[in-house]
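Only a single protein chain was left out; the remaining protein chains are all shown in position.
Per-chain residue numbering starts at 1, and chain names A, B and C are given in the order in which the chains are listed.
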Amino acid sequence: MTPNAEQLVVQTLGPATFPSPVPLSRRLGPNFVDDGMRVAVEVELHERDGERLRSPIGFEKAGPREKIFFDPENTRVGIVTCGGLCPGINNVIRAIVLELHYRYGIRSTFGIPYGFEGLDPRAGLSPIPLRPKEVQHVHRHGGSFLGLARGNRDIGDLVDGLQHLGIDVLIAIGGDGTLRGAHKIHEEIVRRRLRIAVVGVPKTIDNDVAFTDETFGFETAVEVARGTIDAAHTEALGARNGVAVVKLMGRDSGFLAASATIASMEVNFCLVPEVPFEMHGDQGFLDVLEKRIRKSGHAVVVVAEGCARSLMANDGEHDASGNVRYASGGNDVGPYLREKISAHFKAANLPLVLKYIDPSYLVRSVPANAVDAIFCDSLGRNAVHAAMAGKTDVVIGRWHRIFTHVPLALATWERRRIEPAGDLWRAVLETTGQPEFRVPSPESLRPGVRS
Amino acid sequence: MTPNAEQLVVQTLGPATFPSPVPLSRRLGPNFVDDGMRVAVEVELHERDGERLRSPIGFEKAGPREKIFFDPENTRVGIVTCGGLCPGINNVIRAIVLELHYRYGIRSTFGIPYGFEGLDPRAGLSPIPLRPKEVQHVHRHGGSFLGLARGNRDIGDLVDGLQHLGIDVLIAIGGDGTLRGAHKIHEEIVRRRLRIAVVGVPKTIDNDVAFTDETFGFETAVEVARGTIDAAHTEALGARNGVAVVKLMGRDSGFLAASATIASMEVNFCLVPEVPFEMHGDQGFLDVLEKRIRKSGHAVVVVAEGCARSLMANDGEHDASGNVRYASGGNDVGPYLREKISAHFKAANLPLVLKYIDPSYLVRSVPANAVDAIFCDSLGRNAVHAAMAGKTDVVIGRWHRIFTHVPLALATWERRRIEPAGDLWRAVLETTGQPEFRVPSPESLRPGVRS
Amino acid sequence: MTPNAEQLVVQTLGPATFPSPVPLSRRLGPNFVDDGMRVAVEVELHERDGERLRSPIGFEKAGPREKIFFDPENTRVGIVTCGGLCPGINNVIRAIVLELHYRYGIRSTFGIPYGFEGLDPRAGLSPIPLRPKEVQHVHRHGGSFLGLARGNRDIGDLVDGLQHLGIDVLIAIGGDGTLRGAHKIHEEIVRRRLRIAVVGVPKTIDNDVAFTDETFGFETAVEVARGTIDAAHTEALGARNGVAVVKLMGRDSGFLAASATIASMEVNFCLVPEVPFEMHGDQGFLDVLEKRIRKSGHAVVVVAEGCARSLMANDGEHDASGNVRYASGGNDVGPYLREKISAHFKAANLPLVLKYIDPSYLVRSVPANAVDAIFCDSLGRNAVHAAMAGKTDVVIGRWHRIFTHVPLALATWERRRIEPAGDLWRAVLETTGQPEFRVPSPESLRPGVRS
Partner (left out) sequence: MTPNAEQLVVQTLGPATFPSPVPLSRRLGPNFVDDGMRVAVEVELHERDGERLRSPIGFEKAGPREKIFFDPENTRVGIVTCGGLCPGINNVIRAIVLELHYRYGIRSTFGIPYGFEGLDPRAGLSPIPLRPKEVQHVHRHGGSFLGLARGNRDIGDLVDGLQHLGIDVLIAIGGDGTLRGAHKIHEEIVRRRLRIAVVGVPKTIDNDVAFTDETFGFETAVEVARGTIDAAHTEALGARNGVAVVKLMGRDSGFLAASATIASMEVNFCLVPEVPFEMHGDQGFLDVLEKRIRKSGHAVVVVAEGCARSLMANDGEHDASGNVRYASGGNDVGPYLREKISAHFKAANLPLVLKYIDPSYLVRSVPANAVDAIFCDSLGRNAVHAAMAGKTDVVIGRWHRIFTHVPLALATWERRRIEPAGDLWRAVLETTGQPEFRVPSPESLRPGVRS
């Protein structure tokens, strides 16, 4: 079923001669596609192909191995969930428990309550034995039935806890901090010459884990966020000069804001931290928003929380000694934007009905939708396969829709961010029709230096 | 952000020595993964890399070109939807209309009503002018607001219709038959030396288009199908010896049945056309079902409609002249299975409460969920980009999550089917825990030859 | 806050002189409202008001009594669920368990598995101890976690079972048959001079319990049924001459069909057993449907399953000896209607795309929506209050939105049916705009007598 080169040839009616009117940015990069760009037919390779292909060889593929490292008779597994909620955590746990129980015949699986805290012998928390019965219905509920916690703990204490509980395999479901913690646990395990496998399942509603197509729960979050935007659109349409602002999660990256924007099809302006813009001045955001309201009478704005940093720095006013004074008290981009928009329209003497929606926890506490349920099931089972095969210091990733093993150090190397010249952001621009905003000048980004 | 080979190395605790107890089939193929299997880091290439990589070069990447073939001032576009319903059709149409109107400035876009019938001058149907206003809310509704139709029509008539309407670009949203029709239309266009671009958007709830990751609407259908299975599970649990059978669409392939099975996490037996099995005899389906009921008191069965063919042939009894007599009247696998199960349990003198659920049209008539909405938006816009650049005889595909141009002949070359030795089916086996059923013997599949 | 008569006077602009064009039926009864019709301000009364008001005094109000009959220290309660599924059963059970545990301090509550069968000592089923922990999450799931069963059992055996388990209070959640069974159990209890309270909670998806506003789960079912009709509407719109037929539950009454019809706002014809009609002939259903298709090109038909009886009898053809021969094999109104419509359009030489949807179990297996959750919570708690106060041979009803005690004999006296001259059916007529169909002549209903 592999096509040959001839079969892949695309017909054209003739040479393309007209310049495209599509208003893509040349500034952000080569947003246009050229005809020589290709998508490889095959993405699964074998290690021995490396040399032949002269290409960097890829990720190790995840999945069940024919030979395994741990003897199922004598293996004890601990599962821990850390950080914030995310749709599908319970699905991952359930898949792990069922795979261990039914496929590997393991009878000692434990849930560590309330994150790494539950590993700390001094926390006074007991591990929860997990058999199929305990996880029978958990996937129908959001959250983590094990409980989670944030915060750093002493790595030595945690490895003490692992040893105390006799755990051979630790599966940690968590975000960036958790995975860094898991890596340190692995290092301490190596130092102590223990034989404990540490396998991570990356969890973040921001979907910004490097070398992973997508993290679980993200599509569910997009679904909920879309509903929020629909509500905002309804509110904006319901009032004369109605502007609705929706704030979505995304500390460093705007994936949720961008994806929900496209899914909704009703957003006029999508603001993400990866694409800087000026608030004020000609073609600044407020100016463009005002023009739209004068023309169309309503607008929907989606903003990722991570816009706060640059926006507020940029917008700061300076006191006598040249230090930035933030116009808004907190560091929350939502109220900040609300305040700026209100002030701008007041100054422009343009009536405005402004609605602000912050769905916050509603986005992350729902059960996984069907796509995420499928995703979580495979993540959980592949985590088991990896651990049982003796893989360690590794997370389960997915790359081009195939499950992979990604070394922990690589997975936490950097955060994935929206590529302003890439396909996702182009889709946002096409859906919203938003113009290129005025960009902060380099100076304005260093306000303290202004004379 | 490209990792080097060293960064991709996965740690192991030591050599894996135990044979895996995971009950994967060796018969279906190498279901286990070996450590040398790799997933390529980069999947986007440039044509000129072809030689360097010595690998078959891939699909042409879709997207907006800097130079286009058609002059937006004088281009007329027709959109047609054919076949059965599928979530997201209206989203695709909306994206096409908005992209043409706002980005390319095209003012002559038409919807062809009721499939290719609407192109036939003798059908007495008028094209519907499509501007942004007409498509403002359509994405919130299932179905196709243009109407669809099935059935073959004379290709000459259809090209007459295109010429009559002065159409330069025809975008056809439809399934296998539609795409074959579009290819023939293209051939007739070439024969008549016309300059009309023909671009397809593949549509099938069965998700079985070749060289496409996935077709739009599929994930929405999985969501609805999962709900149906949840209902079945509830029914099965609610009765002593409760068996619930859910029939799902899938004429040649079981993608919907398999995916909904994994998403639901409650299915005990998933039956698809790609994986043959015996109904009767030791370790036949009925025998295995009976054992499960005796042990657990309830069971959920999901069957793809396409199992009908082989099952019924296989199960036929022979009359005096050696012809097959079908036990069941029709060719619907649902009632057939219901009948067989009832008869088996009656013969086994085992009480049974059997519930049969056929969600049929409910699965395909809903609006697109968020993931599909995003998918459809890009499909529609890329169809416009392709057509405006003068691409023709092509469909918009998606490969490794990247949008591509797939020649029509390639896209209709064959149907995609579940690989019994691949990752998807392995996930089904792991989730259901279903055993390998007894397989029909080669003879039994040729019943007429039996002496 | 009680208004006086003067405050209730409604202003009019003057005498109404024009005859109303609203096409309401005079045949079905006084569908029009006259100005003298009133809705009482107060509906809660006190027994002693009876004489003063000279009106039949009403139902005993449900709720917690200050003095109770059973000593909480020594009371054992059994809960049993019978018949088919209905949204909210688990909510009712949960409310009963929590009320008994937290409010009355009762420590011996049991679930009887699989209906009355679980009471029969010979069934080999053990009662399930129910504490708050066991019911913590059950309301999030459809069905009954206790399991249900249909069918008659020996009343003596069941009372033996109650005595064997030492049960003081039996709360039975079930339909007509269950409540009749509960009444017989009460009679046997009286005969044996036992002190066991029997309290019922009526459960039927058909919403046809007499002297009850509504039964629990009904509004949830309407919600799901509406979704089904929306799907049907989408299918009908998607095809030229598209007709979609939805069959809904309702053996003797069409409440579900009627309510879902109004909720959907997209139905053209709603057929219920309470309002007879002719299939054939001028202004028969098929004739009217044909006219609509010729005019509008699509139609949505909702039919209650209970139409089967009269329709099929009416439509029967007679053999030589005057016996009815049913045109269709089974007694299922859905396939019957599908067959008749197809035949009629074929005879009329009118192309037709017919879609048939039978949501069946999907309507009844979902969890309760919010309204039903509230309803179920109060039903369960009031069942406890009634039983603890020593009420017996009684069900919890709701009348004018107030919870009541209805004697079992009264609750099973007759079934509630749609009043063709009442408000609900008028709303159906207004929403659908369906005409009065030709009515079967009295002779046609007695086919055997035809000469």
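Just so we're on the same page, a contact is a pair of C-beta atoms (placed from the backbone, for glycine too) under 8 Å apart; a residue touches a chain by one contact, two chains touch by 3 or more.
Note that this is a predicted model, so its numbers are computed, not measured.
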item: Touch partners, limited to displayed chains, of the chain removed from view; value: A, B, C
item: Identified contact with the non-displayed chain, of C:76, C:203, C:298 or C:381; value: C:381
item: Candidate in contact with the missing chain, chosen from C:141, C:203, C:338 or C:391; value: C:391
item: Footprint left on chain B by the chain that the document does not show; value: 137, 140-141
item: Contact footprint on chain C, counting only the chain that is left out; value: 1-5, 7-24, 31-50, 52-72, 91, 94-95, 99, 102-105, 139, 186, 195, 197, 210-211, 213, 219, 222-223, 225-226, 259-260, 262-265, 369-371, 373-374, 377-378, 381, 385, 388-394, 399-405, 407, 409-410, 413-414, 423, 426-427, 430-431, 433
item: Residue ranges of chain A at the interface with the undisplayed chain; value: 85, 114, 117, 141-145, 147-149, 227-228, 230-232, 234-235, 237-240, 244, 355, 357-362, 365-366
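Here is the rule we use: only the chains that are shown with their structure count from here on.
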item: Distance in touch steps, counted as few as possible, from chain A out to chain C; value: 1
item: Centroid-based (C-alpha) most distant chain relative to chain C; value: A
item: Chain A-chain C separation of Cα centroids, rounded to whole Å; value: 47
item: Mean-CA-position distance for chain B and chain A (Å); value: 28
item: Contacts with 2+ other chains: residues of chain C; value: 141
